[in-house]
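Presented below is the structure to which this report refers.
All protein chains of the complex are present and in place, except for one that has been dropped.
Chain naming follows the written order as A and B, and within any one chain the residues start at number 1.
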Amino acid sequence: MENPLVHASGHLVNSATSRKTTWHLQRQQSRFAILLILPTLLIIALFIGYPVIYSFLLTFSEFSVKQVNWFAAGFSNYSRVLGDRAFANALRFTFTYTLIYVPVSVVLALVVGVLLQQIKIGSTFFRSLLFLPSVIPITMGLLMFQWVLDPNNGIFNYLLRNVLGRPDLAHNWFGDLNVVFGSLIVVSLWGFGPWILVLAGLLAIPKDFYEAARVDGANPLQEFRYITVPQLRNTLLVVITLQVIKALKVFVPIYMLTSGNPAGRTSSLYFLVFQKINQGQNWYAYASTVGWVFTVIIAVISIGTALILRNRRDI
Amino acid sequence: MRISSYDRRYQFGLAVLLTLLCFITIAPFVWVVLTSFKPNSEIYTTDLNIMPQQPTLEQFQRIIEKGDQLPAYIINTMLYSVVTITAVSILAAMSGYALGMLTFRGARIIINLILSILSIPWIILVVPILVFEFQLKIWNTRAGLIFPYIALFLPFAIWIMRGTFMGMPRELGEAARIDGASEFRVFWQVYLPMARGGVATVILLTFIDIWNEVLLAASLAINPQIANINTGLRILADEGQSFAFGTLSAAILIAMIPTLIVFIVLQRYYVRGISEGALAGF
Partner (left out) sequence: MKKLYCLLVVLFTLSAISSTSLTLAQEPLSGTLTISVEAWMVEKYNMPELEARFEADHPDVDVVVITHEGLGASYLNIFLEWAQSGQSSADLYFGGLVSQIAPAIIDDQLIPWDDMLTDEIAPDKWISAFLDSAYVDGAEGTNYPTLPGLGETMNFQYNVGLFEQAGISAVPTTYEEIQAAACSLANLEVNGQKITGLEMEYGLNFAPDAWMAAVIAAEGTYLTPEGQINWDSPAGKQWIEFQKSIVDAGCGSTTTFTDNNGARNALKAGQAGMINASNSRSNEGTNALCPEQGQVPCPSGELIQMFSYPGDGGSMAFSHQIYIPRVSANVDLARAFVREQLLSEYAQTWTAINFGKMPTIWANYDALPENPNFAQVRTELEGPAMGQWQFRDGQFLRQAYVDELQLYLTDNESLDEMIANLNATMQEADLTLPADRVLSQ
């Protein structure tokens, strides 16, 4: 990232303006810049800045319907997090989910992206259809899956029982501790991950590369190995980072489909905070504490991934 | 002609695979469509059939009989989109220009601030925003949802607009300034018209985000009169209590229409918009 200040002033010197005018122009610019940015800062300060500070201070405090006893709790909320089994469960679920969801979704996205890059007939048609899951509101997709996978009335179990003749394969897909994790992953993968980003990366690879490979007699597999993969590296690293953050923040599928059940074993960190808020006003301070621990975890992991990304890019 | 027949087989293989993927994508829709044309006695039964035995429109009728409920959810979400998108694009264009094109003290701090906001999980903001809105007496009103939306969708939009403006040549502005153009005119007449692509991306991404927003809508706008589509579908599921999926299927199909229209109209911007948006930060 370049520093706009250096860039602009360097440019001004080139255009041979006197120092005084430069200073005058800069003053004018900063005044105008501040004018432009002021409304944004105001609304962000009110609806993000103030809440962030409030919720951070709340982690050291006690909340009740009528008043907040600031700093009355000290660090007790934080020590409570350490001993909380629900937190440990949610942490484990969130990490397991991330570890499985990210690689699978990225591979799927890669497959779909490459297929769409390679196909020459009906590419727009396939693209539009495959894009459908990203277009409709997320709750609709989840409700549809809830219905498809309904244990008694859904078509999936019906097909297993009556068409395949395998009633032993029919499950209570979101209520059975053995399969619920898989069900959540599959439902989250509907739409095949971030293939749009992969496709955009693929389309940016110059066509001559492939033509040259063709001339040399390369097959599609070799093309993929020697052109696509190296050219796509940066895109993939970005996609992985984004997917990691997305997976760590998983909430809506849990909220809509399992409410953290069975036995609280599908409760993600995000959902846990939500659930604690719903337990009562006397839980607000503790919920904020869990929320902040969660925020720090996300920050550490995303900064970590970003650092890896930057190092890789230099290679 | 060995190569061309190989090519044909290769393309055919790709088409088969993609058709399969498309089928997986469409399958849930098909089941929901079939359900929406069945009476309850065929939906919840020991004698399940895939096809409706006595096709009926009663599920759609029941949704329509509920009056303005479902239309209200759709119209509310549209209203939230239009107002938020308008405010976000204007404010993001202004701030993005200031941060990407102009030089001023504090710019770096503001940029870092905006970046760090992007990584905050919204859930930690819910309690303070609730308390704040109760005190302002805007909880459970449309304004009470729109203000946080504007604030929360702004940082990413600013990031995109800043990237857009940074990619523009500075010479144009310098030339205009030498010709005596005011800073405002440089912004308004020189650069802003060039930022159309960025604005389109912002509009598109904000639109998708608003139609997918669940958390704040479920906390800040809970009356059916002002609920968005996601809260609304949950209210419909809750009201139906048992045997909910007949009407719910019909509701889903109806509620899908506006997003599909937007998708069809803006189809060609989608791939570019989304990838530009997501990759903007890197």
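What we mean here is this: contacts are C-beta pairs under 8 Å (C-beta built on N, C-alpha and C of every residue); 3 or more make two chains touch, one makes a residue touch a chain.
It should be emphasised that the depicted structure is a prediction, and the values quoted were computed from it without experimental measurement.
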item	value
Touching partners, among the displayed chains, of the absent chain	A, B
Residue in contact with the excluded chain [from A:39, A:122, A:220 or A:262]	A:262
Selected from B:59, B:164, B:219 or B:249 as touching the chain missing from the view	B:219
Where the unshown chain meets subunit B, residue by residue	40-41, 44-47, 130-131, 134-135, 137, 139-140, 218-219, 222-225, 234-235, 238-239, 241-244
Positions on subunit A where the hidden chain makes contact	64-66, 86, 150-153, 161, 167, 172, 174-177, 180, 257-259, 261-264, 275, 277-283
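To be clear about the criterion, only the chains that are shown with their structure count from here on.
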item	value
Subunit A-subunit B separation of Cα centroids, rounded to whole Å	15
List of subunit B residues in touch with subunit A within their complex	10-11, 14-15, 17-19, 21-22, 24-29, 31-32, 35, 43-45, 48, 50, 91-92, 94-95, 97-105, 107-108, 110, 117, 119-121, 123-129, 131-132, 147-148, 150-152, 154-155, 158, 166, 170, 174, 177-178, 183-184, 187, 208, 211-212, 214-215, 229-230, 233-234, 237, 245, 248-249, 252, 255-256, 259-260, 263, 267, 270-272, 274-276, 278-279, 282
Touching residues on subunit A, where the partner in the complex is subunit B	3-5, 7-9, 11-12, 15, 25-26, 28-30, 32-34, 36-37, 39-41, 43-44, 46-48, 50-52, 54-55, 58, 63, 112, 115-116, 118-122, 126-141, 143-145, 147-148, 150, 152-155, 158, 162, 190-192, 194, 196-197, 199-201, 220, 234-235, 238, 241-242, 245, 249, 251-252, 255-256, 270, 273-274, 277, 284, 287-288, 291-292, 294-295, 298-299, 302, 309
